[in-house]
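Have a look at the structure below before the remarks.
With one protein chain withheld, the remaining protein chains of the complex are depicted in position.
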Amino acid sequence: MTGLSGGDLLVILRHAPHGSSWLKEGLDTALVAAAFGQRVSLLFMGDGVMALLPGQGSGPLGQKGTQPTLQMLEMYDIDSLWVEHQALLERGLNDMSLSVDATRIEKDAISRLLAEHTQILNF
Amino acid sequence: MVLHILNRSPSMSRVFQQALDAMGTDDRLLLIEDGVQGALPQLIPYLEPVLGRLFVLKEDLVSRALEGHCDARAIVVDVDGFVSLTEEADKTVSWF
Partner (left out) sequence: MQYALLVQGSPYSYQASHSALRFAQAVVRRGHSLTAVFFYHDGVYNAARLAAPPQDEPHLYDAWAQLHREHDTELLVCIAAALRRGLMDERESSRHGKAGHSLEPPFILTGLGQLIEASTAYDRLISFSP
């Protein structure tokens, strides 16, 4: 992996969609930070990689998923997207095409990603 | 240096592994709340990679009657020590 980009804020997303609001609220925070002119990166870690599966929909009561928010990232100029390679492998999802273009990051590079951001918010 | 704060016990949750994966060689780990169980001799092997920079919050040990049961390699700090750790760190990350 080359070219680890730094930034003002790294948002770590570790929860799957639908089961809790962590993913959604983490993404909302990222969008607002970007709207405030911050250079924002996202790291999908652990169960957070489930956010990147294509084909997700609303919940049975019409609860919004997070897929529409992911599609907004580009509009907010959030293009530094990282996904934990090991987490994809552990879930047998590494061969799937992801719903947004995220770069696979190896375990041993994660601490460097954290170090290169001024602020970190963990969801 | 980043201060990582963990509030989950390694016996209950694998979140500790995420914290360890994200830690650089100078980073520190502070155990709080249920996380203090990680300082027990039977559980501290999970946190072996960060021994020497592993801290545990005294007040959360005391309220759980765990203070006398800690592994000596976990460095006990009180809440003032917690603040002091955040003073020394460039930033903090909370794992939950």
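Order as written gives the chain letters A and B; numbering starts at 1 within each chain.
One rule holds for everything that comes next: a contact is a pair of C-beta atoms (placed from the backbone, for glycine too) under 8 Å apart; a residue touches a chain by one contact, two chains touch by 3 or more.
As the structure is a computational prediction, the values presented were derived from the model and not from experiment.
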Residues in chain A touching the chain absent from view: 8-9, 21-22, 25, 28-29, 32-33, 35-36, 38, 118-119, 121-122
In chain B, positions touching the absent partner: 5, 7, 32-34, 59, 79-80, 82-84, 86-87, 91-94, 96
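Just so it is clear, only the chains that are shown with their structure count from here on.
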Centre-to-centre distance between chain B and chain A (centres being mean Cα positions), rounded to whole Å: 26
Contact set on chain B toward chain A in their complex: 2, 18, 21-25, 27, 91-96
Complex interface listing, chain A residues touching chain B: 12, 14, 45-46, 86, 107, 110-112, 114-115, 118-120, 122
